[in-house]
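Our next item is chain A:
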Amino acid sequence: MGQDKVKSVRGQVHIMPERCKGCGFCIQFCPNQVLAESDETNQKGYHFPYVAKPDECIACNLCEAICPDFVISVTADKDKEAASV
Partner candidate 1 sequence: MNQKKNEISALSLLREERMPHIWCPGCGLGTVLNAFLNALIKSELPLEKMAVVSGIGCTGRTAGYVKLDSFHTTHGRAIPFATGLKLANPELNVVVVSGDGDLASIGGNHLIHAARRNMDITIICVNNFNYGMTGGQVAPTTPLTARTSTSPYGCSEPPFSLPSLVAAAGGAYVARWTAMHVRQMTKAFVEAMLKPGFSFVEVISPCPTQYGRKNQQATGLAQMNYYRDNSVIKHGADPQDVSIEFNGTITVGKFVDIERPTFSDLREEIVGAKFNPESKA
Partner candidate 2 sequence: MSSNGPLTGEFFMNGDIACAEGGISAGCRFFAGYPITPATEVAERMAERLPEIGGTFIQMEDEIASMAAILGGSWGGAKSMTSTSGPGFSLMMENLGLGAMLETPCVLVNVQRAGPSTGLPTAPQQGDMMQARWGSHGLYPMIALAPCSPQEIFDLTIKAFNLSEKYRTPVLVMADESVGHMSEKVVIPPPEEIELVSRKKPTAPPGEYIPYKPDDDLVPPMGLTGEGYYFHVTGLTHDERGYPDMSADAQERLIRRLINKIELNKNDIIEVEEDQIEGADVVVCSYGISARVALLAIKSAREEGIKVGMLRLVTVWPFPDQRIREVATKIKAFVVPELNNGQIALEVERCAGGAAETVLVGHMGGAVHDPQVILEAIRKAAK
C-alpha cells in the first residue's frame, strides 16, 4: 500500500513571549497538546506558552491561527515534508 512512502509533516513552533497575554487558546486547542503553560512570565506578567512536545507538532498551524495576539508562527519542517507519493 506504499505505507513506507507516507511521511508525516512536522513543524516548529516559534513563540514571541513578550506579546503573549496568557489567554490559553493555543494550549487548549492544539490537537496534539504540543504547547503548555510556562511557569515563567513575560514583562507584563503573563504566563506564555512553551513547546512541551516538539516532536508532536504536525504543523497544522492552528495555534498560529487562533492566537489573538500574533504571538505564534509555525514553520513546516522541510526535511520531513512528504516525498512524492
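By definition in this document, a residue touches a chain if its C-beta (ideal position, glycine included) is under 8 Å from a C-beta of that chain, and two chains touch if they have at least 3 such contacts; residues count from 1.
Candidates were picked such that all candidates are chains of the complex that A comes from, given by their letters.
Only a predicted model underlies this, so the values are computations on that prediction, with no experimental measurement involved.
> Identify which of the numbered candidates 1 or 2 touches chain A in this complex.
Touching partner of chain A: 1.
> For a test of understanding, state which residues of chain A touch candidate 1 in their complex under the given definition.
Within the complex, chain A touches candidate 1 at residues 9, 19, 21-25, 28-29, 46, 59, 62, 65-70, 73, 76, 81.
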